[in-house]
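A single protein chain has been omitted; all remaining protein chains appear in their positions.
Just so it is clear, A, B and C label the chains in written order, and each chain counts residues from 1 on its own.
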Amino acid sequence: MNKDFLIKYLYGIADNSLILGQRLGELTGHGPTLETDIALTNISLDLFGQVRSYFQYAAQISEKEVTEDDLAFLRTEREYLNVLLVEQPNTNFAYTIGRQFLFDHFHILLMTELQKSTDDTLVAIAKKSIKEVNYHKRFSSDWVKRLGDGTEESKGKMQMAINDLWRFTDELFHTTKADEEMIKAGVGVDVKQLKDTYYKNVSEILEEATLEVPDLKYFQKGGKDGIHTEHMGFILSDMQYMQRTYPGMKW
Amino acid sequence: MNKDFLIKYLYGIADNSLILGQRLGELTGHGPTLETDIALTNISLDLFGQVRSYFQYAAQISEKEVTEDDLAFLRTEREYLNVLLVEQPNTNFAYTIGRQFLFDHFHILLMTELQKSTDDTLVAIAKKSIKEVNYHKRFSSDWVKRLGDGTEESKGKMQMAINDLWRFTDELFHTTKADEEMIKAGVGVDVKQLKDTYYKNVSEILEEATLEVPDLKYFQKGGKDGIHTEHMGFILSDMQYMQRTYPGMKW
Amino acid sequence: MSEKEIKNLEEIFEAKIARDEKIEPKDWMPEKYRKTHIRQMSQHAHSEIVGMLPEGNWITRAPSLRRKVALLAKVQDEAGHGLYLYSATETLGISRDELYDQLHSGKAKYSSIFNYPTITWADIGAIGWLVDGAAIINQVPLCSTSFGPYARAMVRVCKEESFHQRQGYEIMLTLCKGTPEQKEMAQDALNRWWWPSLMMFGPTDDESTHTEQSMKWKLKRKTNDELRQQFIDQTVPQADILGIKVPDEDLKWNEETGHYDFGKINWDEFWQVVKGHGPCNKERLQTRVDAWEGGEWVRDAAMAYAEKQADKKVKRAG
Partner (left out) sequence: MSEKEIKNLEEIFEAKIARDEKIEPKDWMPEKYRKTHIRQMSQHAHSEIVGMLPEGNWITRAPSLRRKVALLAKVQDEAGHGLYLYSATETLGISRDELYDQLHSGKAKYSSIFNYPTITWADIGAIGWLVDGAAIINQVPLCSTSFGPYARAMVRVCKEESFHQRQGYEIMLTLCKGTPEQKEMAQDALNRWWWPSLMMFGPTDDESTHTEQSMKWKLKRKTNDELRQQFIDQTVPQADILGIKVPDEDLKWNEETGHYDFGKINWDEFWQVVKGHGPCNKERLQTRVDAWEGGEWVRDAAMAYAEKQADKKVKRAG
């Protein structure tokens, strides 16, 4: 098996958690209630914990002398393989919740399937993550319902966020060359197979939340090939600041 | 004469233009009218032009092999010596104008005096800059009047910006050790002497703009010693991004 | 006016254009001429304004002072072009506010190329080289178009665009002469901007409307496909000099025609972006709307102030 494909496959999963965790990290101390602040910080913590497991594994199998931090902080923008969804900004609480909701429902399906991987390390990470992701999914789904079926204002905001973010959902089910190789090897999950279940699950919650399920024909993509939205560069300039400014130091 | 003091003195002047130019650069394409967009970009251009002159001079007299870009992009936050005023954010157009206005009135006095320096290079830069800064001062003063004596809403916003930014004005007239040395050598301007004229000039415009002159007893300082507000780190992480990510390359 | 009188005016008007004389705002003109010009000129103006955004995205991160200054100046030039073009359009009896409304409501279009993101510094080079290059080819003929204010605006615009184009190419050249990382960045930018640049010339001739009428009014002198071919023929050798590869497997020199043959353009993508579903359509339009709405209080203040000053003058005079 080609290790480069496995490493790219790991990026494809880990970078989602990394960038979403980073976005959530921006919010600490700025939330609408202390309880949501704590919950979102907790999700961020879980995601970064997962990131560390993936990157430690990637560093271990890499032929180069690299650490988890090199992989997290020292790639160029074009080398990050997260989907566009997770890099979208915290426009308001509805966008934060909407982004989380649309990601969590994918994430839980992915982790469930990843437990069947032929790669023991990935199975172990998936088993550990699945409990966390279940909690994330419950949290974000509950808030979609609260905001959707709350006040007129919150309904409008939640619907707008869902409408706006929907165009980034299709990309979750695209596969790259590395993905295809890993699927063939029994290591990776064939995300194409998760699509129907995903839209069914997400739509059920949206309906329960008295929201409309968007009917879009056009979707955005690019993240999985490292072609990001213009937000990404600014995320990275902060995230990489210390590692870039003080190269090779230990913290 | 100690060259290190002269270089620090140059930072003290150039960093103001650098960081203010950077702040204005954020606005291009986002202004309330095309005409103000063009004008603010123009001011930014003038400031960066001045920055280049100062840093080319500093690089030339430096004992190290450095370029203008090394000085602009590769110092750590604690080594930038701009005043806190210029790093304040573009909260809204009134803040942008207020910041500009409070800086321009200082800048014109500084450039006027700098023409009397015993340092020929500084005299030349001052002579070139003074025309530009006069234009900046006229532009920002005119807008303070328009917003101050415009609508109720604009008056409120302009007054709030002035009230908020006023606490950063006192620092303009502080001197560092490097400043004192340069004043003694006849190279630098004794900014302490400019304070009364500054507040008189600024107050006249504010009164004409039907705004109140703030009556503050407490002021903020630190920039001249490299102790900045929390905004500065984020300005630098974007500004330095390319130079830090791709060290030693030519662009 | 009688039908005959109109007929007469139309003949005078068309003769004037045929003689290469300019139509001026005060001159009589057919309503369709006026409408077509408002549409095209405002679309052009909007493109300048929206076009500031992808490049503006790199102002705070430009890699050197020299490049930062050049980029600021370039984006400022675009604002200036927008300004001339809006003013020229206003001579046709439409206000700038109406023009903005058309942009913000999505009724008016702007060049689709600006709906692609700038994700590396090399994109700033590629935009100058390719996008300004394509724009010049589209625009040079307009310097002698029939409507005077448009033709005169275009003379100035084209001169500055040429400068921008050379500057963009020089950024690419610097990258290609730089480290392998920099050259890769340049190649990647070419990969992403090449096809969208070819789409800037619009649909193929058999799908293009209005061409005949536009030819008559000198709004067009060559067809979309001719201009596209001209761009390819001019640009491919420039890529060769840079030492980077145009991302088209089918591209090759055709000795017989004296032109490059090239591959199939993805027209689905073209129409998707035109219809508002490109990578950045939503963001670009939202940014413009936010700037406009967020600036309303400023424009109101300027108006109120101007009125007060005028009142004072009257009082002083009286």
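The definition used in the following text is that a contact is a pair of C-beta atoms (placed from the backbone, for glycine too) under 8 Å apart; a residue touches a chain by one contact, two chains touch by 3 or more.
It should be emphasised that the depicted structure is a prediction, and the values quoted were computed from it without experimental measurement.
Novice: For the chain that does not appear here, which of the shown chains does it touch in the whole complex?
Specialist: Its contacts among the visible chains are A, B.
Novice: Using the document's definition of touch, tell me which of B:Glu63, B:Asp120, B:Asp215 or B:Glu230 contacts the absent chain.
Specialist: With B:Glu63, B:Asp120, B:Asp215 or B:Glu230 as choices, the missing chain is touched by B:Glu230.
Novice: Need a quick check: the contact residues on subunit B for the chain that isn't drawn.
Specialist: So the residues of subunit B touching the unseen chain are 77-78, 164, 167, 218, 220, 222, 227-230, 232-233, 237.
Novice: Which residue numbers on subunit A touch the omitted chain?
Specialist: 22, 25-26, 28-38, 41-42, 44-45, 48-49, 51-52, 55, 68-69, 72-73, 92-93, 145-147, 149-151, 153-154, 157, 238-239, 241-243, 246, 249-251
We adopt the following convention: only the chains that are shown with their structure count from here on.
Novice: Taking the mean of the C-alpha atoms as each chain's centre, how many Å separate subunit A from subunit C?
Specialist: Comparing mean C-alpha positions, subunit C is 37 Å from subunit A.
Novice: Between subunit A and subunit B, tell me the centre distance in angstrom, where each centre is the average of that chain's C-alpha atoms.
Specialist: Chain centres of subunit A and subunit B, defined by C-alpha means, are spaced 41 Å apart.
Novice: Any chance you could list the residues of subunit B touching two or more other chains?
Specialist: Subunit B, residues with two or more chain partners: 238, 241.
Novice: Going by the contact rule already set, what residues in subunit C reach two or more other chains?
Specialist: In subunit C, 61 touch at least two other chains.
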